[in-house]
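Left out: one protein chain. Kept in place: all the others.
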Amino acid sequence: MSKVGFIGVGKIGQTIVYSSIVSGAVDEAVIYDIIPELPEKFEHELRHAFATKGIKTEILGTNNLDDVAGMDMVVISAGKPRKPGMSRRDLFVDNAKIMMDLAGKLAPKNPGAIYLMVANPVDMMASVFMKYSKEYTISTGDQVETMRMRSYIAKKLKVPVTQVDGFVGGEHGEDAVVLWSTVKVKGKPIDNFNINKQEVEDYVKKIPGEIIRVMGGTTWGPGTIIADIIKAVSLNENRVMSIATPRQYEGQIIHVSSPIVVSSSIGPSLETLLDEKDRWHLNSAMKDFYEAYMENMKQLEQSLKPT
Amino acid sequence: MSKVGFIGVGKIGQTIVYSSIVSGAVDEAVIYDIIPELPEKFEHELRHAFATKGIKTEILGTNNLDDVAGMDMVVISAGKPRKPGMSRRDLFVDNAKIMMDLAGKLAPKNPGAIYLMVANPVDMMASVFMKYSKEYTISTGDQVETMRMRSYIAKKLKVPVTQVDGFVGGEHGEDAVVLWSTVKVKGKPIDNFNINKQEVEDYVKKIPGEIIRVMGGTTWGPGTIIADIIKAVSLNENRVMSIATPRQYEGQIIHVSSPIVVSSSIGPSLETLLDEKDRWHLNSAMKDFYEAYMENMKQLEQSLKPT
Amino acid sequence: MSKVGFIGVGKIGQTIVYSSIVSGAVDEAVIYDIIPELPEKFEHELRHAFATKGIKTEILGTNNLDDVAGMDMVVISAGKPRKPGMSRRDLFVDNAKIMMDLAGKLAPKNPGAIYLMVANPVDMMASVFMKYSKEYTISTGDQVETMRMRSYIAKKLKVPVTQVDGFVGGEHGEDAVVLWSTVKVKGKPIDNFNINKQEVEDYVKKIPGEIIRVMGGTTWGPGTIIADIIKAVSLNENRVMSIATPRQYEGQIIHVSSPIVVSSSIGPSLETLLDEKDRWHLNSAMKDFYEAYMENMKQLEQSLKPT
Partner (left out) sequence: MSKVGFIGVGKIGQTIVYSSIVSGAVDEAVIYDIIPELPEKFEHELRHAFATKGIKTEILGTNNLDDVAGMDMVVISAGKPRKPGMSRRDLFVDNAKIMMDLAGKLAPKNPGAIYLMVANPVDMMASVFMKYSKEYTISTGDQVETMRMRSYIAKKLKVPVTQVDGFVGGEHGEDAVVLWSTVKVKGKPIDNFNINKQEVEDYVKKIPGEIIRVMGGTTWGPGTIIADIIKAVSLNENRVMSIATPRQYEGQIIHVSSPIVVSSSIGPSLETLLDEKDRWHLNSAMKDFYEAYMENMKQLEQSLKPT
């Protein structure tokens, strides 16, 4: 039995639910959103879809957070999106408050569950959620960037994407770095191929913005990739993925991505197996993360003070 | 090899593309839309998604309709949606013009292809497209309603949806009729169960409107069900589905749904195997369809006359 | 929930169990065989296999027939194989006794279950089992021949097998007939293609013997095809398959194959939709079946008399 709770079913949340159930990763799904009727109508859509496919997963769409109880895994894609003119710090504060609230409500009802953070800024939200819930929390981190990097190289070199290997690490978003020592094509190091590394890095940074500009949001890519993280846990696949897992840094739990084995148990990390340059990148990502995180947390505490 | 062209990738078109490729029904996909950059950005999203799943389907997103050539199947979800205050007849005229245009352009480049109509009013658009293209065209018809009916009965009786059998037929939309003689639960006729037939019929009619009101459109249900029609053709499954296939009526080709075998060849229809009451419903649906269709066609011709 | 009991796990029985579980058709499997330790060791093999695939189907291998209880479906591949020098009639008598025994033991413990006969002579064993159990019984009939016919035409014409449609009907085995009116390639009648019908018919008749001569038995073909019959029932697929279902003939229940819709409910048969020649073949198959069956039954009764 694999019981998965989904918190927040906007466009990307819906895609995660759909793709993870279709791939056989979920035996029982509880789908929560704060928007009235949304989870319930989404439940209907899913029931219609699964009728044709003979899928017997039990589904409940609900506006009652108390229904998310006894889960093996909880996927959190609730949270505000960044609006024009809004700083990243403002986004942090707004969504961190949501996480604090969810942490207090979800943790007691789902003992032993793994939490998977999807809401942005995703790595920091994982750290916040874990701080307040004391529960094991992972972030989707750079696994989406990892697949974007592979797909770009494949198209550029005109090889099937199944022959491009390698990972992106560090903080999710614009500061993610391609871990070039891990990138291989047909089993050979990337330096044997005629590819412009800067172009690859630019693609990974810019393609989400491009997709959002034209399509209004990224859904199919991240939705499917995140569903595969759920599947790796749920079906015990031992897949190496570049997700962000908790680590101690100056006494704080922070979340930074590096390749790690994902299964019913998470780990070990493959970080020490990376070459020196890639490891240096990850270390500096941790430092940057820590500083920004502490800054943001100060802001959060400020905003929580009674006036 | 199964080459499928997709014309129009709005919300539902995207779901059809995604679900049909993930289910293994498509070896090569050409995705066209008139909106600049949309098919190309959607291609990127799909490439990211398929990188994690090891899917090797060749994908091309394009704004050039000429790229849709040599296909085995073409799925048409292009067309305007009905806007508030717009009559069904106005919708017919607007979308019929799009179909006439597509018919002229697609038919010469895709000899022997099957066309699957998704754009509304779906059955009439299939008739229009076939009239002008002279190519074999089917409509998704009532297969979506069929699955909605099954899912509702399953939830109501608290049985798995895999134990509810039966079909909805007639014209797609508000005039669709549940073919009660075909409806069985655990292999037993529906009359052995405590279910309110009127309630089932109401659900099938009203649920799409309910979903649209809350979610802005129906996507996951129809997208998955229509993808399964593509799969039944592409993988030669001989699945009985309630889709609308061409039939002669008073010298016209019209499209009305009844259960029919879907495979690399379409047919035979199971209509003559239905009980008398259900057959009577289908006959009267054909008559109604024919009359409305002829009316609408007159309107279309009017609107095409040079002034 | 789909609970399936498997009676007899020789080579072909094992393949059916494996293929049906891997394809997602079985939620709970009870596997019985009379050979000591065989079901239990087979259970171990399956557990090892499903560990890598993340399959959570509950499996029990047992030598105790009483464990096969509360099933939704029971698949019977127990029975003796035909040995050199043994007449078909002798085979009938020996295996019919096994079916009488199973009928008495299985029926009371599995109320409402569907029985699927695999043991040879398969159609007659279905009739015998149904006669003595009074439970709804189907036979795998000519679905295996159907797929052999399609695969041969595909290879001969060098087209993908997914473009060859059509069915074989009548009694399973050497008297099966290709229902030529149903055979289509790329949606066109077979007569448009350069194929020797006699050659196709010979292939269908002779290939099992050829495979048995070299490989010692047929397993992968029938095993997979029969697993797909289970899947069509279990996932409610409405696939048309040429299996043998019970029909009244001169007051007896007999089993002869023609294309029929397979889902959680079985039917309707597409027999009346066939052309006259194919229908004539089926009628004469029924007559032949009936006569041989009555002969065999007489022999059986003789052999049951106390001496």
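Before moving on, here are some points about what is shown:
So that you can tell them apart, the chains are marked A, B and C in the order they are listed, and the count of residues begins at 1 in each.
Everything below uses one rule, namely that a residue touches a chain if its C-beta (ideal position, glycine included) is under 8 Å from a C-beta of that chain, and two chains touch if they have at least 3 such contacts.
Predicted, not measured: the structure shown is a model, and the values here were computed from it.
Per the touch definition above, the residue from A:M100, A:V240 or A:I253 contacting the chain not shown is A:V240. Among C:T62, C:S151, C:Q252 or C:N283, only C:S151 touches the chain that is left out of the view.
Only one of the listed residues, A:L102, A:M117, A:V164 or A:I254, touches the absent chain: A:V164. Set against the missing chain, the residues C:I34, C:A51, C:M86 or C:M294 yield one that touches it, C:A51.
Taking the complete complex into account, C:T162 is the one of C:S77, C:T162, C:S234 or C:S257 that touches the chain left out. Where chain A meets the missing chain, the touching residues are 1-2, 112, 114, 136, 160-165, 184, 186-188, 234-241, 261, 263-266, 268, 270, 272-273. Contacts to the hidden chain, counted on chain B, fall at residues 1-2, 24, 27, 53-54, 56, 234-237. By the touch criterion stated above, the residues of chain C touching the omitted chain are 14, 18-19, 22, 37-38, 41-42, 44-54, 56, 143-144, 147-148, 150-151, 154-155, 160-162, 164, 207, 210-211, 214-215, 218-225, 228.
In this section, only the chains that are shown with their structure count from here on.
Taken as a graph of touching chains, this assembly is fully connected, with contact between every pair of chains. Between the Cα centres of chain A and chain B there is a gap of 35 Å. Centre-to-centre separation between chain A and chain C, using Cα means, comes to 47 Å. Within chain B, contacts with two or more other chains are made by residues 160-162, 164.
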